[in-house]
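I have a structure here, written as structure tokens, and I will follow up with some questions on it.
Shown here: the complex without one of its protein chains, the others still in place.
We call the chains A and B, going by the order they appear; numbering starts again at 1 in every chain.
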Amino acid sequence: MSSAQLNRQSRTSMNWALAAFVCAVGAGILGAYGDVALAENRISEASQQCIDCHSVATPAIVENWKKSRHFSVTPEEALKRKALERRVSAKQVPAALASSVVGCAECHCMNPEAHKDLFDHNDEKVHLTVTPHDCRTCHTDEAAQYEKNIMSHAHGNLAKNQLYGAMMTSVNGIQSVGKDQKISVAAPDELTMADSCYSCHGTALEVTGKTTRDTTYGDMEFLKIKGWPNQGVGRLNPDGSKGSCASCHTTHEFSIVMARKPYTCSQCHKGPDVPAYQAYSVSKHGNLYASMEKDWKMDSVPWVLGKDVSGPTCATCHASLVTSIDGEVIATRTHQMSDRLPWRIFGLIYAHPHPKSPDTSIIRNKEGQPLPTSFDGARAAEFLISPEEMEIRKQRLQKVCRGCHALNWVDGHWARFETSLSTTDKMTLAATQLLETAWKEKLADPSNPFDEALERLWVEQWLFYGNSTRFASAMMGADYGVFANGRWFMSKNVRDIVDKIGCLRVQPSNKAH
Amino acid sequence: MSSAQLNRQSRTSMNWALAAFVCAVGAGILGAYGDVALAENRISEASQQCIDCHSVATPAIVENWKKSRHFSVTPEEALKRKALERRVSAKQVPAALASSVVGCAECHCMNPEAHKDLFDHNDEKVHLTVTPHDCRTCHTDEAAQYEKNIMSHAHGNLAKNQLYGAMMTSVNGIQSVGKDQKISVAAPDELTMADSCYSCHGTALEVTGKTTRDTTYGDMEFLKIKGWPNQGVGRLNPDGSKGSCASCHTTHEFSIVMARKPYTCSQCHKGPDVPAYQAYSVSKHGNLYASMEKDWKMDSVPWVLGKDVSGPTCATCHASLVTSIDGEVIATRTHQMSDRLPWRIFGLIYAHPHPKSPDTSIIRNKEGQPLPTSFDGARAAEFLISPEEMEIRKQRLQKVCRGCHALNWVDGHWARFETSLSTTDKMTLAATQLLETAWKEKLADPSNPFDEALERLWVEQWLFYGNSTRFASAMMGADYGVFANGRWFMSKNVRDIVDKIGCLRVQPSNKAH
Partner (left out) sequence: MSSAQLNRQSRTSMNWALAAFVCAVGAGILGAYGDVALAENRISEASQQCIDCHSVATPAIVENWKKSRHFSVTPEEALKRKALERRVSAKQVPAALASSVVGCAECHCMNPEAHKDLFDHNDEKVHLTVTPHDCRTCHTDEAAQYEKNIMSHAHGNLAKNQLYGAMMTSVNGIQSVGKDQKISVAAPDELTMADSCYSCHGTALEVTGKTTRDTTYGDMEFLKIKGWPNQGVGRLNPDGSKGSCASCHTTHEFSIVMARKPYTCSQCHKGPDVPAYQAYSVSKHGNLYASMEKDWKMDSVPWVLGKDVSGPTCATCHASLVTSIDGEVIATRTHQMSDRLPWRIFGLIYAHPHPKSPDTSIIRNKEGQPLPTSFDGARAAEFLISPEEMEIRKQRLQKVCRGCHALNWVDGHWARFETSLSTTDKMTLAATQLLETAWKEKLADPSNPFDEALERLWVEQWLFYGNSTRFASAMMGADYGVFANGRWFMSKNVRDIVDKIGCLRVQPSNKAH
């Protein structure tokens, strides 16, 4: 303990690599003992100090961490695995970190100089958040890929898009009833925004001051952090990085099993706006998973198609390193989820090629709106990937399909999928044309295209029904694409819009709506 | 067998303790043998007699029971466990029951004098239902807590609330089309009520006569029991008790595993009126459960947070005895579910502090309606728990949170949750004000506030969308609280109500609606 204590003062200004080095020297070089005993012997002194209190203060986190690979494998050992078996992509890690297991201090004291959320805690400098910039010390490639993942920009892509700002206001703002039943809408409060859109998109974390809390160990001082807690995919972190690895790799077990299971994706991709999980769960793939996963190996690296698993989860097709039983690489691991996706099929009015940049707030359509298409469907092509790039991504994805399916299966499926993109776009266009008529007749006010009841029908046409139909088609969950929230509603909705327009026309007050 | 046969006659008028004593003496005192053989040797003669026929008549029940702890542990053994490991809260059990396993007769012949559903069955006196008053023989504390659980009053809380009676009529009554498309509604029939509302709330069981049925063993006489079958949480039992332990502890395996899994709660808490399970399943907690439960220990008593489970189910937070790995009690077991709940967030127009009494039919708002708030949101405070009691319950709940989460996490979460209570209430108030305008203009008839199309929109504002938003907020299942059935619909619905009022105004017939 003494050498570690000695170092506490200096650690705040040192960078972590040095601090950890001192820890590691303090801990000494350990021989190989069995399992938990071995692991416990290889906990750094700094981490052990955390554990000493936190096994009382937050005991379940500590126990949970003891189930993780971080607890049982040192970076040094991880780096010795064969290329395909490695879960650590760094070529090397700082020497001081190499021989301790990855404990509390290794992450929560990492890169102290970058962290605006650094605070004094029992004479240590620790930070609340652990960010992709911290994780990249060992998981270098994944962090780099994730920066190109549109998810990492999920906060700004919403916050900086004025049009979608109007949608957020109309969804989350408190409505008040005025004279003649005129509705006015207040700007949504920050806590509501964090509890809704930004829960998935990520909050902007901001240190706003200090607070004293009554803890197991007496009064202690902590930072007040606006936007906390949050593990959204595009969280703006106090060290300037974006996102949270914990979105999918849940703390503190960090299990690859969890990231590979479809429930993790479903946390954000289940609602009618992004019903990926819903479509998957009525597909043959989802059925295979639900029925047979009991006997699958969900933690193998690499992941062997057919042997480890008899069918895919979200990760299999979109993220994981998958190989054949002979070790042929079918797909390399990626944390840029659009790597295997030519089309973006949700969240916007029409299906379109993926944006070139993960920062979609820079996109402008021909009318100057921050949208990848115009209301008439014309694409803002210069901001979107080329047909050549689309073909490359399609081939990457289809190579996974072809692990199990013959070419004619894959081609037949893809033809249907692209037909669904076209038909859902046409059905959206019909709804858009009707809405534009209503706007012209002043039955609705286009200044915010998302707030009135008629406009909501139009939004549901693409945001719910069009998306649902496309997801159902993409993942062969056909049942979801008809009566669940798909074509039945898409076709009914056009008629509802017609009727609603008819109804608004005969209401004298509506001209002034 | 002979001593048991000897006793059959007298058992009807004896109380059970004595009867069972005779059984037990008949069965003798058993030594300890291995497993199933042991258990089978410790079945009372009375139960063995049941099994002799029922292993043919209803063979799967018998096999199912053989998987239960009731089959393998005697009360005597159960009472010897250390305090934290006990599943039996009685200080002691009647001597006659102590050394037999808990079989058919131990429950279905218990407390015969209290059971109006007692009948002659192969010369035995048995009763169809087993009730909390029977179970409390061994599970004393749980039964006592459950009497204070609002669930135990679920039947009367509905049946005795005239306003909610109007809602049940308008939901379950058959509608007929009269002249000029005027709709009339018949009172709902009893079987429909048992098949809908009272399926969860519990039916009122009532012996109405006898019937002879053709069975495997020839014609036999049984009781006719109105309301059967039912395992609703507030069932009115023929012995005067309320509820059914089998609601959650499914017969005849009675596994604590099942009561702890979220599917059990989801039987009644999944619909849009109480979407607890839906919100949980898109939360990180629900994801942890779904992804990792394969390796969790769901039957440990006490339940060790972090070690046995890496995340909570419904029971963890709301009911179970949970401890740290060091045996510190984080929460004591409770069968009064509101013990850890300051707020009641569903089923009523506005969120409000929990009622003081589990019998909510006694509540009156300032207008004299049987509601915990007025239509304007004012609380019937004298019937609701005090701020002090709310604080106690909040601390009890948050102590579970703090098993895994630091204080700033818990506080940040709670601030969002209470904001959601406030915002959903405001959005409900807007809808209510619109409805009151319509009532004034005679566009709708307030005599039953739940039957007309316009009124239904208003009910959905709080019963569906407000509730959904609150549950999503309470359990960090944010995705459910926006597009799934939350803020999107809550905000759209206000506009739909405005439009509908506009539409009703221009229909000449509506003034006489």
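Criterion: a contact is a pair of C-beta atoms (placed from the backbone, for glycine too) under 8 Å apart; a residue touches a chain by one contact, two chains touch by 3 or more.
Please read these numbers as outputs of a predicted model, since none were measured by experiment.
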Touch criterion as defined above, residue of B:T140, B:S196, B:T419 or B:Q433 at the omitted chain: B:S196
Residue touching the undisplayed chain, where the options are B:F375, B:F417 or B:F464: B:F464
Sole contact to the chain not displayed, among B:S72, B:T140 or B:T250: B:T250
Residue, one of A:G178, A:G240, A:P387 or A:G412, that touches the chain absent here: A:G412
Residues belonging to subunit A that touch the chain removed from view: 281-284, 286-288, 290-292, 294, 304-307, 310, 324-326, 328, 402-409, 412-413, 415-417, 419-420, 423, 426-427, 430, 433-434, 437, 472-473, 476, 478-484, 486-488, 491-492, 494-496, 498-499, 501-503, 505-506
Interface with the undisplayed chain - residues on subunit B: 55-64, 67, 128, 170-177, 181, 183, 189, 191-192, 194-197, 199-200, 211, 213, 215, 222-225, 228-229, 231, 250, 253, 255, 257-258, 261, 263-264, 266-268, 270-273, 294, 451-454, 456, 463-464, 500, 503-504, 506-510
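As a convention for this text, only the chains that are shown with their structure count from here on.
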Chain centre separation (subunit A, subunit B; CA means) in Å: 36
